[in-house]
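Sharing a structure here in structure tokens format.
Only one protein chain is missing from this complex, and each of the others stays in its spot.
Lettered A, B and C in written order, each chain numbered from 1.
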Amino acid sequence: MTSISLTGVNKVYGSEAVVHDMDLEIASGEFIVFVGPSGCGKSTLLRLIAGLEEVSSGNILFDKADVTTLPAGKREVAMVFQSYALYPHMTAAQNLSFGLRMTGHPAEDIARRVERAVDMLRLEDYLHRKPSQLSGGQCQRVAIGRALVQQPKVFLFDEPLSNLDAELRVSMRAEIAALHRELDNTMIYVTHDQVEAMTLADRIVVLRNGRIEQVGTPHEIYRRPRNVFVAEFMGYPKINILQGTVVDDGGIFVRLDSMARIPLGVLSGAVEVGEKVSVGIRPESVSPDQQARGARFEMLVDFVEHVGAGTNYFGRVGGDEFRIALSEGQKHQPGDHVRIGLAEDQLHFFDARGERLGKRQTLK
Amino acid sequence: MPPPNIRSSYEHIVFHRSRENMVSASRMFLRYVILILVACVFIGPFLWLLSTAMKSGSENIFQYPPEFIPHSPTLENFVRVFDALPFLTYFANSVFVAAIAVSCNLVFCSLAAYPLARMSFRGKNVIFLTLISTMILPFQLMMIPLYSIAVNLGLNNTFLGLIIPHACTAFGVFLMRQSFLTIPHQLEESALMEGVNRLQIWWHVMLPLVKPALATLAVFTFIGVWGDFLWPLIIIDDQTKFTLPLGVNRLAGAFAKDWRLVAAGAILSIIPTIVVFLFSQRFFISGALKGAVKG
Amino acid sequence: MTPKRLAAIAGSVLILALLWQANKEPPDEISDKTEIEFWTMQLSPILDEYILSSIAEYEQQNPGITVKWVDVAWADMERKLLASVAAGTAPDIANLNPQFSSKLAEFNALEDPTSFLSPETIATYHPAVWDSNRLDGKYFGVPWYLSATIAIYNQAIFEQAGAPYPDSLEEIPKIGAQIQESIGKYTYFPSFDGGEAMENYVLLGGEISNDLPGYGLSNASIDRLLRYYSDLYESGSVPPSVLIEGHQKAIDLFQSGELAMLLTGMQMLRTIEINSPQLMEDIVVKPHPNADEGRTNIAAMNLVVPKQTRYPRDAFDFVAFMSSPEKQIEMAKEVPILPSTLRSLQNEFFQVVDQNDKYEMARAFSIAQIRRGDVLLPPLENYSRLRTAFILHTHRAMLGELSREDATDRLISDWKNISRSGK
Partner (left out) sequence: MFPKFAPYAFLTPAMLIIGIFVLLPMIIALLISFSQYNMIEEAHFVGFDQYRRLIQDPFFWNALLNSLLYLVVVVPILSLAPIFLAVLVNRKLRGISVFRAIYYLPVVTSLVVTGLMWKWVYEENGVLNFILERLGLLNEPVAWLATPASSLFAVMVVTIWSGMGFYMVIYLAGLQSIPKALYETAELQGVSRFRQTIFITIPMLRPYIALVAVISSIAAMKVFEEVFIMTNGGPLSQTETLVFFVYQNAFIEFDMGYASAAGIALFAITFLFSIFNLMLLRDTTPAR
């Protein structure tokens, strides 16, 4: 049970800063997920916490104790790598016990810990196989087991599931979640897969270009994205962003390029008439014609995607790309014009810099 | 760049089996013809050596046109080599020197190569370039200073003096560094996180994974030590400490140069290197200089 | 596990051993034992018994002195000796050829035997040979054993071609042309890896003198020499490989029956018999073709004492012992070499008993040549540069790359430049 606190952490490679002045508090027992596009610094941040990389400046504290200069081996953290990083020349059992043997743990202690990990992860059938004789999922289990036997204060996962096929990914996800429930350890998990982030995290940290864009629960991140980047990053299909201009047309409206206006209501002085803004709406919040409330538009369907439970339509509204996700079978064909409406209480407004605008009021 | 999949990078190289099936019998035949023709070019000169070594005392070994097949082939010359010289002593000396030099070279080169491949520290590039540069200067120039140094260290006429120039070679460091570069970082990092120290990682994680390169280096070193002539010549006075090349050189006596003996001695001295090569060929072929190009 | 550990242990042992070696005290300086290191050139294993028993004999006569014998292969002596001189570990006595000894003497690295040996001892040596070990008025070596160049002919070839044996060097091209034409074989293989070309210059009437500018080469004699070599080459008497190979090649070719004659030391008979036994029947041994015309060459092997020795007196004492008439006769009985002391040259051992014994005849011709012979090529400063230039221009003339006149001029001017640059 360890809390982690980063203060003013910077990481610079050459002249290029990969992590900028990062402050972050992670509570004890929390499951934190770092997400962001590749190159956002999420893995570097994880490696800084692990002690695999040296911070350029700033401090890292575990339970208030400064570990900034502590080598990785002394931090009592364990990491699961995307590539599993199993030693190819050792059997699964040897892989599990390697670290403990090297650091001089008594044999009975090692046996006890390995046994526990084997039980938890159901590894007994392939303990004596080498990694090359194991499937990807089995390898990943061994890798997790290896972290487990360390009995670390903090578990770190670096995209552990991205080499697995879809089905396995889902079941392993569940196992990791179960593991967290059982161990109740602090876990930090890096992924670029927002579904994993949403399903696993207590809190999500969204990163871009070495900076934190937003920290929050999955719900907060999804429902109240702080900016266009976060909004676009989370959710599939991607959120629709429509460009517009604030106009005073007998009330404050956003006039979307080539489209009808959307009432903007009273914004607490955040925007002024004439400013560019963007309006976001999640594809699943778009209502089909018959139930449409608020502004109505017409979308030209380019292409249709079946996703079992529902159907995604990709197309264009005016000049902008547009996506809708409906929880029903296919009704429209490519080339169709679909009438849609935007539920105004589902709209997100962002200013010209992409930052979320203050509380929105809808017109009754 | 996606992180490499560790498993696949270490899987045994599978020869192109599927293509193999497509090779028709005539193509197979053609392939063997080419293989044999090329082999003739490589083995041809050795036939003369062998035929000379197997000619009996009554045969003119210099006649023209050359006789490839001895009239009455004999192994007597090989026996005579053992009679003429304490060949077994030289052989034992060579084996002893080669064994120690090879193991020292493997240990020291891979030790030095590890930080050069995997750690960042001040002076790394300078050290690396210096290492490469030591491969360039001809030995003829370094021989006299080297001998003076060895004499000052009391190494002349000792096995240690014989071994030491081979105990760690720049080529070996270079080779090992290149092969360490191909090992995925995560393997090492995961060990580091478990609190395993660098020396343990080097021994338990890195070395087992570069066995092919180690085998390659072992053979290259073996060939180098086994065939070294100039340095033993200078440093060793005592005939009981002679290595094989010195012994073979001795066969070319001034009072009676017997080419049959010279040839037999040369063959005897080549055999161990061939044995070592055949023995380690598996490693050579599946992993010689694996990834030596990276970085 | 064990072999792995072993490797690690090997490493640490090596380092420890190195440190230990480095810290080791140098051997006790004030030991009452005097050890003399004695290097010979390719005498082992043939002479093992002789040398070891001689050393034992000497040690018995001189208690307190031990002799350490090191035998070095012919081709490697110079490098090994040079390295040891440079490192200050030179032997006390070394067996060298005169050219290499004179090079060492040039740099004042050798003791002068006249300072250590009695005049009586000195007088026992062949005077011409003794005097050839002199550079700048100082002596630098003691002759140990000698050999002379005799002629060995392949009778079968001469008979097949209907050619006579040459009466002088300059007859070889003519005979060679005849042999080449009638049976397509080469006649002779002059070697350029030693001093033969320069010795032939003297044999053909030239003079090489230490005291004159350019060592006194004369245009006419060089021209005569170059004509001789060009004729050899153009007449097809010699194979093209004379340009790159040495005396060993001559012997190999002769042994293969591809060469009509060989000018060499008598010890080569033995080699020929070993390598081509059936050839021995066809062999005819004669004196050197030019032997009748007066000067003949003596090849000497020296014993020298480097100045680095701590015991020059003991070293020369051992040198005198080894080169004493008695020891030389003993040695000559073991191997086909000739002694360098006058008394032993008269020894009855060298009497010819059987006119058909080729070995005995060869020895007799050699002895005769040595008794009235001379060392034709005196020690020269910058000998190797002189030799290189001499041979290069000779080759150019042979290949027709330079006209004989130009080659002569260039050769002489090179020698003048080299002798002027001196030290």
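Worth a mention:
In this section, a contact is a pair of C-beta atoms (placed from the backbone, for glycine too) under 8 Å apart; a residue touches a chain by one contact, two chains touch by 3 or more.
This structure is a prediction, so every number in the text was calculated from the model and none was measured.
Think of the hidden chain as still there; on chain B it touches residues 1, 4, 13, 15-20, 22, 28, 31-32, 34-35, 38-39, 41-46, 48-49, 64-66, 107-109, 111-112, 114-116, 119, 121, 124, 127, 129-138, 140-146, 149-150, 164-165, 167-170, 173, 198, 202, 216, 223, 227, 229, 245, 249, 262, 266, 269-270, 273-274, 277-278, 281, 284-295. Residues 11, 15, 78-79, 82, 85-86, 103-104, 107-109, 193, 239-246, 256, 258, 384-385, 392, 395-396, 399, 401 are the ones on chain C that touch the missing chain.
One rule holds for everything that comes next: only the chains that are shown with their structure count from here on.
Hopping across touching chains, the smallest step count from chain A to chain C is 2. Ranking all chains by how far their C-alpha centres lie from the centre of chain C, first place goes to A.
Chain centres here are Cα averages; for chain B and chain C they lie 37 Å apart.
For chain A in complex with chain B, the touching residues are 50-52, 71-75, 77-79, 81-89, 98-100, 102-103, 131-132, 139, 146, 150, 163.
By the touch criterion stated above, chain B contacts chain C in their complex at residues 57-58, 60-64, 84-85, 100, 103-104, 106-108, 143-144, 147-148, 151, 153-156, 158, 160, 163-164, 167, 203, 230, 233-234, 237-239, 246, 249-250, 252-260.
Looking at the complex, you find that chain C touches chain B at residues 4, 6-8, 10-11, 14, 17-18, 21-22, 24, 26, 37, 41-42, 44-46, 70-71, 73-76, 79-80, 82-84, 86-89, 248, 251-253, 255-258, 267, 270-271, 274-279, 335-336.
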